[in-house]
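With one protein chain removed, the remaining protein chains of the complex are shown where they sit.
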Amino acid sequence: MNHLEHEAMADDDSPEADAFRDECGVFGIFGKSEAASLCTLGLHALQHRGQEAAGIVSYDGKQFYVERHAGLIGDTFTKTSVLERLPGSRAIGHTRYATTGGGGMRNVQPFYAEYEGGGFAIAHNGNLTNALTVQKALQKRGAIFSSTSDTETFLHLIAMSEGKDFLDRFIDALKQVEGAYSLVGLSEKKLIGARDPLGIRPLVLGDLDGSYILASETCALDIIGARYVRDIKAGEVVVITGKGIESHFPFAPVPTRFCIFEYVYFARPDSNLEGRNVYDVRKRIGEELALESPCDADIVVPVPDSGVPAAIGFAQASGIPFELGIIRNHYVGRTFIQPSQSIRHMGVKLKHNPNRKMIEGKRVVLVDDSIVRGTTSQKIVQLVRDAGAKEVHMRIASPPTMSPCFYGVDTPEKAKLLASRMSIEDMADFIKVDSLGFLTIDGLYRAVREPQRNGECPQFCDACFTGEYPTRLMDQEVDSKIRSLSLLASNG
Amino acid sequence: MNHLEHEAMADDDSPEADAFRDECGVFGIFGKSEAASLCTLGLHALQHRGQEAAGIVSYDGKQFYVERHAGLIGDTFTKTSVLERLPGSRAIGHTRYATTGGGGMRNVQPFYAEYEGGGFAIAHNGNLTNALTVQKALQKRGAIFSSTSDTETFLHLIAMSEGKDFLDRFIDALKQVEGAYSLVGLSEKKLIGARDPLGIRPLVLGDLDGSYILASETCALDIIGARYVRDIKAGEVVVITGKGIESHFPFAPVPTRFCIFEYVYFARPDSNLEGRNVYDVRKRIGEELALESPCDADIVVPVPDSGVPAAIGFAQASGIPFELGIIRNHYVGRTFIQPSQSIRHMGVKLKHNPNRKMIEGKRVVLVDDSIVRGTTSQKIVQLVRDAGAKEVHMRIASPPTMSPCFYGVDTPEKAKLLASRMSIEDMADFIKVDSLGFLTIDGLYRAVREPQRNGECPQFCDACFTGEYPTRLMDQEVDSKIRSLSLLASNG
Amino acid sequence: MNHLEHEAMADDDSPEADAFRDECGVFGIFGKSEAASLCTLGLHALQHRGQEAAGIVSYDGKQFYVERHAGLIGDTFTKTSVLERLPGSRAIGHTRYATTGGGGMRNVQPFYAEYEGGGFAIAHNGNLTNALTVQKALQKRGAIFSSTSDTETFLHLIAMSEGKDFLDRFIDALKQVEGAYSLVGLSEKKLIGARDPLGIRPLVLGDLDGSYILASETCALDIIGARYVRDIKAGEVVVITGKGIESHFPFAPVPTRFCIFEYVYFARPDSNLEGRNVYDVRKRIGEELALESPCDADIVVPVPDSGVPAAIGFAQASGIPFELGIIRNHYVGRTFIQPSQSIRHMGVKLKHNPNRKMIEGKRVVLVDDSIVRGTTSQKIVQLVRDAGAKEVHMRIASPPTMSPCFYGVDTPEKAKLLASRMSIEDMADFIKVDSLGFLTIDGLYRAVREPQRNGECPQFCDACFTGEYPTRLMDQEVDSKIRSLSLLASNG
Partner (left out) sequence: MNHLEHEAMADDDSPEADAFRDECGVFGIFGKSEAASLCTLGLHALQHRGQEAAGIVSYDGKQFYVERHAGLIGDTFTKTSVLERLPGSRAIGHTRYATTGGGGMRNVQPFYAEYEGGGFAIAHNGNLTNALTVQKALQKRGAIFSSTSDTETFLHLIAMSEGKDFLDRFIDALKQVEGAYSLVGLSEKKLIGARDPLGIRPLVLGDLDGSYILASETCALDIIGARYVRDIKAGEVVVITGKGIESHFPFAPVPTRFCIFEYVYFARPDSNLEGRNVYDVRKRIGEELALESPCDADIVVPVPDSGVPAAIGFAQASGIPFELGIIRNHYVGRTFIQPSQSIRHMGVKLKHNPNRKMIEGKRVVLVDDSIVRGTTSQKIVQLVRDAGAKEVHMRIASPPTMSPCFYGVDTPEKAKLLASRMSIEDMADFIKVDSLGFLTIDGLYRAVREPQRNGECPQFCDACFTGEYPTRLMDQEVDSKIRSLSLLASNG
């Protein structure tokens, strides 16, 4: 549903358009003074899940306070003046991709609303696959929408519920939505966390001196010195109040389907998700890849930064030396947003430079996490060839991505995914490598310590690789025109 | 309802706290290319009705575009980049006082929403006196509120109406609200303008090469070269489409009660409201004042800028020379917002300086538009005395303001209005003048060319002078605690 | 010398191009805590002398602190954070027109430099007529220049002087420059003020609780509650230290030639310059004008704001009623800097609107301060005619301006001054008025209480009216190509 908005942001030729994006991060804390400061730190640790805007809502026992800003957390929320406008010992926060500018701020979370029972705020990571269908029904009942975000749908469901208290309403709302969600909610009395019945997106519980914390990843606990308690369970709703924590399981239990791509790319390597360390999984991915798709080469070179752990694993398993043959310039930041045409053409060179001395005359194995449209891979291979590589072999730390994600990741439509329209051989020709190898789906399952993919009932959501979506895709099934239902322009 | 918000902005000692504020301005145009540019010019001409934030919503036949910015129109909306984000030949706009910062932008109008029937936007000047009561009822039906503005209430009423089209719903909504309102609304098909049944706030209709325009004052027509057609009537709803204009009168007709204070202070002197020229009325006010409250003095000095026309009238009627004895520094703008303490103490001196050479040894008649808390008058009188005036006589171009306004003007509560707790003699002592004269209420009526105030059925809303409110004050009658119902902090 | 810079700022069609500009303001204070705050207030009062940039240099007994910012004083210098970076009890400041942006800041004063004897700062109002000639000579001696301001020339002269202390060097430097200057300088020990031998630009001395103050106009004394002591004399150098004040007169005395245009337009009406109150002079100008150039009309209407006092005088002398028939919108501020083309075309309408009800069917006398290129007058007359005036008569509160100023005022070149290429009759045709009258030069002298202009030795600098420049114009006499000597682009 945010699709329109993002197409307005990145044209198809930009490096940003050739990547998976839009994985948001959420954070919540209850009962700790300077809650907003801790929330700011937590969001900073989750910055890799969304760099374009962030928001925090705090509550001081009397009132709610809302701050939402475009830009990096560290640039916008660390000022004393901003934090002073967020008093209280309870807060939730959100970091996301979003358009810049006044109007676009409407989509920046958390969303705050007042309903019959009082005020509350919601922050959401994921995507509801029946949001438009529900929205249409809600509008029939008189609801109005002012953003293009599916989170607003959830707010209305809470308000229109006939549940007797906020928790009842929250659960009532959950029962009406489908898709992937990890939610944190803040009402006058409670901090609530919830994951969808399949547990597609992550959410963990932490503890700081007796105060509970909810966060998308464990790295957000580490930065504030909080202790990891456990992952919120699939389909679980936790309610945190002054009296402690309680769990609710409003759904009939089903086998879980955690997003396997979190391990491949989204999550920070130092996070632990569902009992697995991300860096550790990535290294094992590299090891599996070296076994499945070996290569006679002189050096293993990661496409930085996301390809580094798999490249280390590949190197260790293959015995081929690991070398930082491509250097990444980290000073790009939020820069080059409106570059002059001549600079825009530089594309990938603004971020990556091959180290000719390491590469010249060598047979190089490039390790990258995935191929989306293939245009970035093409350019990086060309850079490496220009730097004098004798051979360039590409090894991809995941199976071919053939289907778009409808669970909170911004992917190009199917027709633009290179793997959906080419064989591996054709892809190798397209990106001009001497050989191209992807990890198999079973290799990926082995890397996460499963013996193999259970075809009957896959242990993870791997729809981007297999096209097997674990939920109904209601909004997709309905007339596709519904997707352009919003009359609000993306930059508005 | 915006009260909380404003108290956060201006502390009680600031000159801003000792004035009437919060008169918004609205503008709408249908069927003219570059509608947003014309809207920008119109709002610039209405800038005196609100300087802190503005917004424009345009529609290009396919989508709505929203821009809302803190700051002066000329600083925020004149950039090509902003106007390019507002395509289309239809637009409405709004200028207002508002808090600065991200969160506070939630209250900046126009409000945009999508309901069952499509998208629409509303801009509002006035105040609904039953907004909280209605809001409570709406929340019972599941509505959520995310601003502290009564305009959001109106949006919900439209969406929840069972009217068959937008106009039906709009009128249905109007019938549920009480108070003062001049509204402009933009739907996919229509530009709508409406005034409350008493016609408390102004709204005029103009024409530019066959395209209709709605604006709070005629000065907004002048700037774009539009022709004044007529004032929208009290209780009238005008609907402008590609086919022309049509009028609806959904309310039983009642005698009108236009805000008489618009003539005294709010409106721009070059505007014509309800058939009267504002400058002309102000001059006559000065003439009446000279007759009612004569004074043996050497010079007539206005407190600039609002006191100038009345002072000219006073001078012409009394034969005492008119002199610009106090010079106003117009470079204050949006400045001194966060001044250091030492500068903040300067208060009124940042804006006003008496011209000692004109004042020294003279008996001075100071003419000002009104007295609110009296603190500013006190300081100006002191400045004039320090400049060597032999005598200082104050003449006020309106009756004593004794009661707060609930119709869209931000006034201090009754207890803080100087005239509500002091006799004129005590007020003269308080502001330290040799004599103090207010215009009588009948004098004010004569200045607007009425023979006298009709006590049975006053021709204007003059509640701030008389305490006779022309509508029920539902929200005031209900438990006053309801006023703090919003859990959203003003700076949030 | 700043010419290049200004042509880059305002294109010839802008209203700004049709006005006199570039009168800077200076301020200095010695021995008062929070000197920078007081300096900020003083510069705010002098804001009419230059709105585009300002700077303050303070000294705390150990170090100098420099802040220079583009924008209004109240927007840039009132923040606590800025004032905290300007500690000390001594400060000088400057306000000016200047280009915006990084590079252009090089020309923002005060200038700070360190020479053999220590650090010092200089702020300058005026223009040196031999700056380029001196600059060339200094460069021969090895001096480097990094701005396009003549003030930098003065810095070098001080540094290269062989005077035994700062004062000696300062006076030595003064002796080498020609033209108009009112300077304030701050060294480690002294605050210095100086006026050129003819006293062309103003500079006054004030006293605040025993601390001395220097300022361009008395209104800057008023705002901080300082007492006016006297005007600095033509050719005088005052030296203020902890021990008090001392005067030096390094030049042979000559008859003074104060800029008469300060009375007509530049100075604030509440200031007193050389013993005359500006407002008072302007009113007398109006009276003289009414006598010299009477007019059978219904109302006297000033072009606001500068035409107001003369219009009051004209009305009082002629008995024709004074009316505010044109309303000025003061919210223009620093706005409309980069407006879209469609808004740019509005030109004068952004600022001025005639009040049709006052004007319609009337014979109007418009009173303005001067005519520069005539394009603005043309537009205002058209506005007044469009508002229905039966006749429009223009009366100008000064003689025709026929020659450019080389003493610190930014005027168009001679060929662009309307009066230099047209007779009064032709000018009347050009601006389309029924009659046009200028004040005579003797009328202007009478208004400043001189019996008449002394043709042998004029009492004022009136070169803009007479072309009789009171000093040599060295840089003009030298090959005119020297004017483009600076290789530094204006926007750099």
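As written, the chain order gives the labels A, B and C, with residue 1 at the start of each chain.
By our rule, contacts are C-beta pairs under 8 Å (C-beta built on N, C-alpha and C of every residue); 3 or more make two chains touch, one makes a residue touch a chain.
Since the model is a prediction, treat every value here as computed from it, not as a measurement.
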(message) I'd like to know which visible chains would be in contact with the absent chain if the whole complex were considered.
(response) A, C
(message) Of the residues C:V66, C:L208, C:I245 or C:V478, I need the one that contacts the missing chain.
(response) C:V66
(message) With the missing chain put back, one of A:Q316, A:S420 or A:Q476 would touch it. Which one?
(response) A:Q316
(request) Spell out the interface residues on chain A facing the chain that's missing from view. (result) 34, 37, 40-41, 44-45, 47-48, 51, 72-75, 78-80, 83, 219, 222-223, 268-270, 272, 277, 279-280, 305, 308-309, 312, 316, 321-324, 327, 329-343, 346, 349-350, 353-358
(message) Suppose we count only contacts with the excluded chain; which residues of chain C make the list?
(response) 57, 62-69, 85, 101-103, 105-106, 111-116, 118-119, 136, 139-146, 155-156, 158-161, 188, 485-489, 491-492
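Keep this in mind: only the chains that are shown with their structure count from here on.
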(request) Mind checking the centre-to-centre distance between chain A and chain C? Centres are C-alpha means, answer in whole Å. (result) 59
(message) Taking the mean of the C-alpha atoms as each chain's centre, how many Å separate chain B from chain C?
(response) 37
(request) State, to the nearest whole Å, the distance from the C-alpha centre of chain A to the C-alpha centre of chain B. (result) 47
(message) Can you list every residue of chain B that touches 2 or more other chains, as numbers and ranges?
(response) none
